[in-house]
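Got a structure for you, questions after.
Heads up, one of the protein chains got dropped from this complex, but the rest are sitting where they should.
Here is subunit A:
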Amino acid sequence: MSISSNILKAFLGLSIASSFALASEINVYSHRHYDSDKLLFAAFEKKSGIKVNVITAKAEELVSKLKIEGANSPADMLITSDIGNLYEAKVEGLLQKIDSKTLSANIPAHLRDSDNEWFGLTKRARIFVYNPEKISEKELGSYLDLSDPKFKGKILTRSSSAAYNKSLLASIIANHGEAKALEFAKGLVANFARDPKGNDRDQIKAVASGEGDLAIVNTYYLGIMLNSKDPKDVEIARSVKLFFPAQKAEGTHINISGAGVTKYAKNKENAIKLIEFLSSVEAQTLFAEANHEYPANPAVKASGTVATFGTFKEDTLPLAEVGKYTKKAVEIATKANWR
């Protein structure tokens, strides 16, 4: 019934945005597609009485969409699952500054924009997963060490176009400079066990199967596998070990999922309320438990599974610095033949 009436409205030329733009709504463009987010939006609706409308798509698409739509955009809020696109949105002038004491209190400074245009909501640590029969923990150190010839034919990772690898390489540029980053990328490619392919889980499986000895992946994939209903996933995840890189250097690289209020938001106040809610202890606990991500709010603990991974020193380089070098990272990866 409602669908056919929606279609009717659409055909009569009434847009969804104009016909439903009530004060008690908020329109979200999100790159996150987790069921945990749906639960969080429902919890917010219940608590605030504000209806949350969502469109999920790839971050790059949402940024392009915001750009094309300009002032006509129905979106009030943008959520991405990596820093690169959030940073891009800011640079393109698609976000606006917001003042919120709650957000300043809940989100540490390095996880938010210096102009308060975006805020981190969850953290993802990019770590090593290795085969303990082939590699000893003593051999492992920083990311840069992976270009050492002793790892020849041993390293696995997905393609450089994956947002997480782009951001990792961008952080290396920010921390060590372009020349060092290129040298690292070239060395890494020379040490690949196979051409990059598959997703993060496929890399973990390739370590377990002996195709390579060490993979660069995000922590939560291991968390998901350890809690999988597929017994083989659990067996594989248990057979490998996890290592937090760069503990004696800059710290383990972390990426964020984050949010910002769009420049032409018609429901700005509601958008701020939603971001504040997402940074709250209640919401952060759900983020952590459901998806095994690290909460951005320091007052909230990691999930049970993730807590077993241990504590680590994280790279506190302001993430804006990482965002700045994302395109450079693609260039360097291409130069190094990291497909």
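Here, a contact is a pair of C-beta atoms (placed from the backbone, for glycine too) under 8 Å apart; a residue touches a chain by one contact, two chains touch by 3 or more; residues count from 1.
As a convention for this text, contacts and distances are computed from a predicted model.
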- Task: Choose one: "Homoserine O-acetyltransferase", "Transcriptional regulator", "3-isopropylmalate dehydratase large subunit" or "Ferric iron ABC transporter, permease protein". The correct choice is the protein name in UniProt for the chain not shown.
- Result: "Ferric iron ABC transporter, permease protein"
- Hidden partner chain, touching residue among A:Lys138, A:Lys229 or A:Lys248: A:Lys229
- Contact with the hidden chain, among A:Asn53, A:Thr102 or A:Gln247, goes to A:Asn53
- Item | Absent-chain contact - pick from A:Ser24, A:Ser136, A:Asn199 or A:Thr316 | A:Asn199
- Query: Can you list where subunit A touches the absent chain?
  - Reply: 3-4, 6-7, 9-11, 13-18, 27, 33-35, 53-58, 60-61, 63-65, 67-70, 72-74, 88, 159, 161, 166, 195-202, 205-206, 208-209, 211, 221, 224, 228-230, 232, 235-236, 326-327, 330-331, 334, 339
